[in-house]
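Comments concern the structure below.
One protein chain is absent from this view; the other protein chains keep their places.
Residue numbering begins at 1 within each chain, and the chains themselves are lettered A, B and C in the order written.
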């Protein structure tokens, strides 16, 4: 998978990190430019830099980080960010299915139908779940493992195949196939000397119950093997339980998992109420002063009016009828 | 409900608080004693004390707090502590059903079947859910409200009736009745001038779907009314949804809630790795000193052995064959 | 699992005949209106609706008078003449999952809009009913029949949200109002989520007849909760840094009867200091009353000051049943300041959106004998979409809804002086001390007031 060289080379796939909410995968091609609100970045400037370098834009307006892809970064860089939830699921699945270097794994629905199904909305959401699970498994099983990946949608299968090739994922064997109807065409060939069966199956399908009997055939028979069916809806889970139970699977458990962020770095410093009490007292004093000033002013006004009236009277009296 | 006097009186129900995991309800009766591992407490010593007082035991060995009961403390003082989870549910239900002073509420299953059902175990667990919901609702609706409470188990109904009476819960009307079969015998009597129907129904039953059509009859017809069905299992929820939908209930939502404790007061102070680095260096020096001492000691030993051998030889040579 | 049933047989109901209750829409009432887009808007009816209208933009315009007398909770379709047509309860459809898998649909990257925006606008202007427009869109949609039943349903619903003229009138109950505020302006209510609010109400043991002190920097949401749970019996004391009575639009929104809000009293923070002698405007003129009007105004001022004195005495007399805090100020200083006035076994309930604020509070309270078991909890809530065959948790519920510290006020020793006795004792001591020092400023207190009475009227 992906380059392990210290520095970025021509043709490498890198993750361009702008902010934690904004990162994009980029294939480095000399002569091309990346344009975004952080500035203009020439691919040729990036070639030869160590992975992890902070790169200023040509205009000097902003900067980005050039990161080495990981399945997690790759997933976060895809357009549909809700997928971040899915990362916790993937980690848990890989761990609980005991997927290790050299493991042989079957997955159906690599272009995960998760969000799709969740939204009850079957137009393809560009990039949704684009091989997040495949990338994560490929990383873990390494070059000695095998991932048999089945996608029933021809166009998506083609797209995935391209992507896996671009990412150097030689351990992935992708097939365009509707496993619910046609099965996996893998079986435990103990006597043939070469077994392409698997000890781990992961189904991310709208109707996993249809694929369960086929999965059983494709699983190794000489050991305990594990299956995981991923479903967003309760009804799917219950129906899958029935299918698994009928096929002789045991130790059925269901898990939910997620990663909960804890961002506590913006805790404000709070003012003591004693300070407020003193402020209110001061305010009270100021207000009383204002009131007293107003009273004094109004007294002055009244007095001056009185005086004025008095004076007017006095003048009137003094002057008497005007002689003019 | 419960006394609101400042001090504890004869016949009051109080909560005796030992630790956060250990509290018991107690009816104060002059002449009686409370014995526990914290000591002996005479009821007559408690009479006249303000609620909230820390009371030392007669032996002086320990102490307890005498608290005024609340529905929450009451629930926590019951033998089955798993109920603490249930407290979050109750608060959410009361809030989301808009239960207020003066509300008229129907509940079925006041001696909550929650744990019972959860464990798939139908022998009564002493005190499980003993009216936790009833107490909480009674507190909120106050003396102007009505809680129509239905319990299908005769013995438990009798027990609950006693308890409600002892706690002064005059707003609760308890009936021994299987509402799934017999309905609520409450109806919206607009023309009778007196309506005993309710705007809120809470069902905590193993098969709420059987009670839903009956509940509809018992609910007020001149306003939007609310029903809450509490179920631990997915299958129950799905079946209840169907029943509610068929009966014309709208705006169906499901919630899960719980209160998560955060006890962070025991965060240890961690030692810096720099300290450890220095310790390891010191240890290295000490070890080298020990080694050098050992080498020196072994050299001394070897030398002294050599010397001894030499001396022995010398003596032997000096002595020559013994003349004796 | 909770659900609502709405009146089905409206013809049997004579809402305005029955005693006016909060479940019936009154003139002047506040409403929460849910639009087809799921957005909730706050509106208020005129006290005299007459022919006045409310306009919801593309969702239509309605005459207020058609809402008066209706129960809350109904869904209406807005008609061309601005009248309302009650919609029957909408049942969930059991869809059959055909097993179609949109395997056939070829990605085009973009969503293929079957009708252009201009065409739709034309249809709308022609007065075509929303359901008819949606039907046309479906008919012209190339891939519609290839989709699964669930997808078709979702598609129809999205279109309805766009074109339907249906509104639902939600009752502004505490639950609905708190949810609405959390969605609309969470900063203002310090991200206090509706479930956390419910937990606070129960933990604080709010109940009719109780006496509670409420410190609220969240626009009155906590005060409103206390008022709602007291139902007009008891006292809610609000302490403020402002020098004028609190104005809480949130409380108005709840359509609470007036007798439920009159139990709300307020003091300013300076008054909470027992040593503080508030400055008061004089309650008698220096000379004679200049007029009957002036006399009346002085009388009123005297009543206000007396009520204020009684309330302050009531605070200092103690035996308050609980303290609720959701403040912008440091909570320990508040707790410490008000603890002397709490009853034994009173509950102390503090909200914060930040956990560290409460852990610090907890570490300060823990060593003090007056606080039993200060514990921090966080309410966790998850809502599910409930649709036959498609029941699943909603994914936007991972954030925190805030934290609660709860403790019980206790007396460390058996003698446990009541706060009142303690206050009287302290008062006596202070008086004695003052008398000793010469009591020149003895009874010359002044009370603050915005407008000076002598001045305002003497010039008229």
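Criterion: a residue touches a chain if its C-beta (ideal position, glycine included) is under 8 Å from a C-beta of that chain, and two chains touch if they have at least 3 such contacts.
Computed from a predicted structure; not experimentally measured.
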Touching residue (missing chain; options A:79, A:101 or A:168):
A:101
Could you tell which one of A:24, A:47, A:247 or A:295 touches the chain left off the display?
A:247
Among B:133, B:152 or B:184, which residue is in touch with the absent chain?
B:152
Quick one: which of A:16, A:55, A:147 or A:207 touches the chain that's been left out?
A:55
Need a quick check: the contact residues on chain B for the chain that isn't drawn.
82, 85, 118-124, 126, 152-153, 155-156, 178, 206-207, 232-235, 256, 258, 260-261, 264, 267-268, 270-274, 276-277, 279-281, 283-285, 287-288, 291, 294-295, 298, 301-302
Which residue numbers on chain A touch the omitted chain?
4, 6, 17, 20, 49-56, 65, 67-68, 70-72, 87-88, 90-98, 100-102, 136, 139-140, 142-144, 190, 199, 216, 219, 221-231, 237-238, 240-242, 244-265
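What we mean here is this: only the chains that are shown with their structure count from here on.
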Computing the C-alpha centre of each chain, which chain sits at the greatest distance from chain C?
A
Need the CA-centroid distance for the pair chain A / chain B, whole Å please.
36
Here the gap between chain A and chain C, centre to centre from mean Cα coordinates and rounded to Å, is 33
Multi-chain contact sites of chain A, meaning residues that touch two or more partners:
234-235
At least two other chains touched by the same residue of chain C: list those residues.
355, 388, 391
